[in-house]
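Structure first, commentary second.
Not every chain is included here, but those present sit where they belong.
Note that the chains take the letters A, B and C in the order they are written out, and that residue 1 is the start of every chain.
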Amino acid sequence: MTNAAQPAAPDERIKEISAFRKALIRPELGGIVGTIAVFTFFGLFAFDSGMFNSQGIMNWSVVSAQFMIIAVGACLLMIAGEFDLSVGSMIGFAGMMIAIFSITYGWPVWLAIIVTFVLCCSIGALNGWIVIRTGLPSFIVTLAFLFILRGFTIFLPQVLERKTIIGGVSDAAEGDWLAPIFGGKILKGLFTWLGDAGVIATFDRGTNAGQPVVDGIPMLIVWALGLIVFGHVLLTKTRFGNWLFAAGGDAEAARYSGVPVNRVKILMFMFTAFCATVFAVCQVMEFGSAGADRGLLKEFEAIIAVVIGGALLTGGYGSVIGAALGALIFGVVQQGLFFAGVESSLFRVFLGVILLGAVILNTYIRRIITGER
Amino acid sequence: EGEKYVLVSHAPDSDSWWNTIKNSIALAGEQMDVEVEYRNPPTGDIADMARIIEQVAASGPDGIITTLADFDVLSGPIRSAVDSGVDVIIMNTGSAEQARELGALMYVGQPEYDAGFAAGQRAKDDGITSFLCVNHAIQQPTLVQRCQGFADGLGVELGNQMLDSGTDPAEIKNRVMAYLSANPDTDAILTLGPLSADPTLLALDENGMAGDIYFGTFDLGEEIVKGITSGVIEWGIDQQPFLQAYLPVVILTNYHRYGVLPGNNINSGPGFITADNLGKIEEFAGEYR
Amino acid sequence: MTRDGTFHHGDPAAGKTPIIEMRNIEKHFGSVIALAGVSFDVRPGECHCLLGDNGAGKSTFIKVMSGVHKPTAGEIRFEGKPMHFEDPRDAISAGIATVHQHLAMIPLMSVSRNFFMGNEPERKVAGIRFFDKKRADAVTMEEMRKMGINLRGPDQAVGTLSGGERQTVAIARAVHFGAKILILDEPTSALGVRQTSNVLATIDRVRKQGIGVVFISHNVRHALAVGDRFTVLNRGKTLGTAERGGITPEELQDLMAGGQELALLEGSLGGTV
């Protein structure tokens, strides 16, 4: 028998779903709805607070871009079925290493940056290797690294420089070829022109009087967009992306099917470390200093953004675009609360409530649309 | 020779200001040839600090130098340390009366609320009526006392003029900018240490209010010193942490070796640092100043 | 019950050299001895059935064959040469496709992504290799149609398929990629009448292409319908291999039950369960 094929018949047991509803069934959906909701909300309640003038937009864009950078890494790692609590400590550690290399040891900044990237990705790989070899949950392993890396970030500058903030990186980075890729701004000409043309406001007092209030797009935002595009293409358009879903969906099944699960997971731990390092380098280049307390709690913010963006904490499901929208929501909410003038000590309460609301909304929308319930 | 002194603070280990303390206590240890140690609760939880004092007392040092961030919590452990024969000096937070009540030898430092109050009065004289207090560790009582003192010194309600800024510099910077654009008629900014002052400087730089808005800060750091030099920062309140750590070690050593003890408490601050009285500060900011 | 089918059962396999030969395979899990020396081989174009009671070690044995477990002792020869599989990838690239008893599919992933998991087709655009989704979807739909399953679309998540449908996807995948040996671990146990006859027909078709098939089953009737040789495992040891025609269903069933007395019901079941 060579042909058991039967003609495809329409299934009478499936109720009709409209094409529109079908198009909505995607992990990003909650993120999209949330984004619309958040902008509507703040558009109504904080419109004239300066939140939507050029400076205000830049304000929440930068904060969101920060979240996006770490959310992309956390998202891919979470889809691959693991997570990393050491992201925040890694940010502090990476920043400190750059400062130590370039200031204490006097290396050229580009060398400091490159060595730091190599170092941090190696630590990420070590994280992954321990998780793979011992079979321990990544929660525990990366929690240990949360402590270890933070410890070194406090200890090293203390021993080497007798301070916990190392400054002067801005001066050292003057004229460096690599530093502007992290700390510079692009499209400065355009913004000056826009300012002259009156499209965006200019400063009317202080040292910068006459210059446009926003004088360029920080590289931070460029990095965020770049990483999102990279992550999205990697996840949805390549063989490796399929391996990510498989490793997170069911590592055993994937392994039996020939997916190199261990390699995939270790690479993702490295990528998360890479994203954290990008974050750290951008920060150090912008602020010119590294401190022992940088990046505190960032691991949670990354996970929150990813979950708001519709990924499953248990792995195997999610999208980079969703995570990016989650980061946007998180950033806009955070800054928006200040624009809206919310009592500052209530800030955390709002944050918690909105986080919970976003995730619940997300889940319900998905259920309603997929008809799960 | 070789006496052992332990300094216990209430600061979480991320707080960079305490660095000066660590450096100066190490210096004092070296100069006096005594063994010194620095201890703190990693998260800044004062209840954990109480355990640390108990632990230090159990390990039997010759003296303990400690802050008194919360009298209720710390009085018990400090008192039993004193009773079991360990000499104690209170530094930084607390007050002379409290030190006496606990049987400590003396008090070296600057009460936080009073310092804030003095700064508030000074600002009031400069015609300030509203302000923004950038608090990078809102769960820490001592920092809230500074804001509260400042508000009381000005004679206004603190209300929501205290900003829970978090510790991420980009977030601090952007929150300050967000607050200022939402409340453009803010007269003054008060930051509570280098952690919040440095990004605030950048924020003011970026929104063009640098030099325009009245800016005062607690404690010193490299960037703060630069800010004072360039006139962006009006004044910095210096409580001279160096002395708070250095003097107790010296005093304890001499007390143990020769039985001498100053008759009075020592106020290491508050001193207002302005562009006029910088000098050496620039050189050692963040290290010994 | 007919003992000889309507199929042409290929050449008597005895003449050909085995594709894979396993000699005295042992496998211990800590204090449990799952396999205590099993020898087995598969020749091209034959269907070699592996039978045995629950816990006899069938799954463990084929996991050794497919690179999931490393044997504690014993030798594997693949096409005449000694072979060590470090992990399933090695076995797959050597040409061994396996449908495992439980871990077949990833529920959250779409059918076509599952189908090509580990073997994704690629397409070069500007020197970068991308996952060729269009081809993957087309192939998946076609192969599933051949197995008699109409998908709503290649993007349907595997989790929304019934157990039997999932099993069918797994088999279709293995058949599609199966190069030299196809291992099926109890593929029919969860299947209905129609799907079962489809799977048996597929085994027959694959065998005719010269591929060696290892077919594990509890069902003597299924085994006899397509098997060329029958090896019975019992408590980690092999009770010997029989050729097609050299054994009756009753004998086979007795062997599987390990010769122990069956419950009294037996009579009413007409000898074979």
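Just so it is clear, a contact is a pair of C-beta atoms (placed from the backbone, for glycine too) under 8 Å apart; a residue touches a chain by one contact, two chains touch by 3 or more.
Computed from a predicted model, the values in this text were never measured in an experiment.
Formula of protein chain copies in the complete complex, based on this structure file: A x2, B x1, C x2.
One rule holds in what follows: only the chains that are shown with their structure count from here on.
Shared contact partners of chain A and chain B, listed by label: none present. Closest chain to the protein centre (all Cα atoms averaged), using per-chain Cα means: A. Rounded to whole angstrom, the centroid-to-centroid distance between chain A and chain B, based on C-alpha atoms, equals 34 Å.
As a whole-number value, the distance joining the C-alpha centres of chain B and chain C reads 72 Å.
Per-chain Cα centroids separate chain A from chain C by 44 Å. Not a single residue in chain B touches at least two other chains. Of all the residues in chain C, the ones that touch chain A in their complex are 66, 68, 87-89, 92-93, 98, 100, 103-109, 113, 116-120, 122, 129-131, 133, 145-148, 150, 152, 198, 201-202, 204-205.
On chain A, the positions that touch chain C within their shared complex are 1-6, 8-9, 11, 14, 237-239, 241-243, 245-246, 249-250, 252-260, 312, 316-317.
Per the touch definition, chain A reaches chain B in the complex via residues 46, 49-51, 53, 55-56, 59-60, 62-63, 66, 154, 158, 162-165, 167-168, 203-209, 211, 213, 283, 286-287, 289, 291-298, 334-335, 338-345, 347-348.
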